[in-house]
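One chain of protein is taken out of this complex; the other chains stay put.
Right after this comes chain A.
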Amino acid sequence: MLQEESDLSLVIAQIVQKLKGSHLYAQLERQAWGSWEKRILKSLNSMCTELSIPLARKRPVGEQKELLNKWNEMGTDEPDLSLFRPVYAPKDFLEVLINLRNPNYENGDSLSFRTHLGLIQVPLKVKDIPELKEFFVELGLTTGQLGIDDSTQVPPELFENEHVRIGQKVLAEQDSAAAQQYVRQGSPTALRAELWALILNISSQPEDILYYEQLKTNVIQHDLLVDSLIYKDVKLTASNDDYYFVFEDYLYQVLLCFSRDTSVLGHFAYNSASPPKSYIRGKLGLEEYAVFYPPNGVIPFHGFSMYVAPLCFLYHEPSKLYQIFREMYVRFFFRLHSISSHPSGIVSLCLLFETLLQTYLPQLFYHLREIGAQPLRISFKWMVRAFSGYLATDQLLLLWDRILGYNSLEILAGKILAAAVFAFRAVNLMEVTSLAAAEAVLADLSTLKVMPLLQIFLFATVT
């Protein structure tokens, strides 16, 4: 009797803790985001003051004309960007996440959580492998996949041909839901652009093109400080990338317009963050004079342009490219750099990654921790960028097929893929003795084949 009672009270205690935790967590979340937001705004403002550049200004007519002429080759412009620095980089953001700690959790931790040795100390519920297997059932070993079953050794009649045929049918019927289901098994390269547009409901109507042209006019007429940040980011990342350097000019055309697109503010409704605000000169604190800055509420960080770059392989018409990117951002990418408890949010992804690794590769996990190479420190940047710039483009697109198909970032970003990558290089990683060496083992992901990795980790690991 006593035993039962004490079991029961234990269970109740755990439930109470969980409930308390989640409520507290929501508060914590808001607090953390609030202070982070203040920090980046402060950084932006001080850059402004230091360089004596206004956050925004109207361009003189001569400058407007010049920019219009150069619209298709802004990459050749070499403004002096040496004084600009990215407002923040993924690793700065990681520090914020690591410091997300609920002070009430010091005592009476939920049992399972006490043993969590990773960097993320937030008790969010994440899927375990059996749940993941169920969620990602189409990635199972017995289902055909592009990225595995279309390799040269496999005769196309077995899977590829039929899969292509189905894809063409889906497109002919313009069935968005079917398209989403379809790309879970990967999209044929020739059909991908159309399939993604179908899934994202992008159809390039005249009003969409007009909207884009409006944004472009906005860019021509006004100069924003963030423009320089965008330039800098493109020059630092995409311009040096083997795959994406060719598309440098498209990136400016998309990102400069993106910062001025106030319709993007809409996503803050379901994002627990809020857009950064600024005030008209001299009216600090007066709400009537508050404006969102930048107009779309998104301050770019180091590597931001890499969200757009892979899309250039699919769309070469600027307004279409723009629409697709914007939709991808408000559905998926924003979750990778804001704090929330959403299962596709970066915090959950990090937690899932660490949990998977600690549960299924404990030796590796402990070893890396011992040598000061917490796995999350290495994989975080992959996840924040949705692996863009780390995987070969064809592999990346196969991965993003699945993001769209499952409407979830859980697959890539990391959780699973990042864990799978560690598993794959486990042998080498067990031998390293420093963070630097661990980074080196994982530095080059360009030869990885995404789908086999995922399948093995999800479906072939002995639990």
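By our rule, a residue touches a chain if its C-beta (ideal position, glycine included) is under 8 Å from a C-beta of that chain, and two chains touch if they have at least 3 such contacts; residues count from 1.
In this text, contacts and distances are computed from a predicted model.
Peer 1: Just to verify: the chain that's not displayed, which of "AP complex subunit sigma", "Polyglutamylase complex subunit TTLL1", "Autophagy-related protein 101" or "Large ribosomal subunit protein uL10m" does UniProt list as its protein name?
Peer 2: Cross-referencing UniProt, the chain left out corresponds to "Polyglutamylase complex subunit TTLL1".
Peer 1: Which of these touches the unseen chain: A:R192, A:H267, A:H302 or A:R385?
Peer 2: Here the residue in touch with the unshown chain is A:R192.
Peer 1: Among A:F136, A:Y182, A:Y212 or A:F247, choose the residue that contacts the chain missing from this document, as touch is defined above.
Peer 2: Of all options in A:F136, A:Y182, A:Y212 or A:F247, contact with the hidden chain holds for A:F247.
Peer 1: For the chain that's not shown, point to the residue among A:N45, A:S239 or A:S341 touching it.
Peer 2: Residue touching the chain left out of view: A:S239.
Peer 1: Looking at the full complex, which residue from A:L97, A:L146, A:V219 or A:C312 touches the chain that isn't shown here?
Peer 2: For the chain that is not drawn, the touching residue is A:C312.
Peer 1: Need a quick check: the contact residues on chain A for the chain that isn't drawn.
Peer 2: Residues 72-73, 75-76, 78, 152, 156, 188-190, 192-193, 239-243, 245-250, 312-316, 393-394 of chain A touch the chain absent from view.
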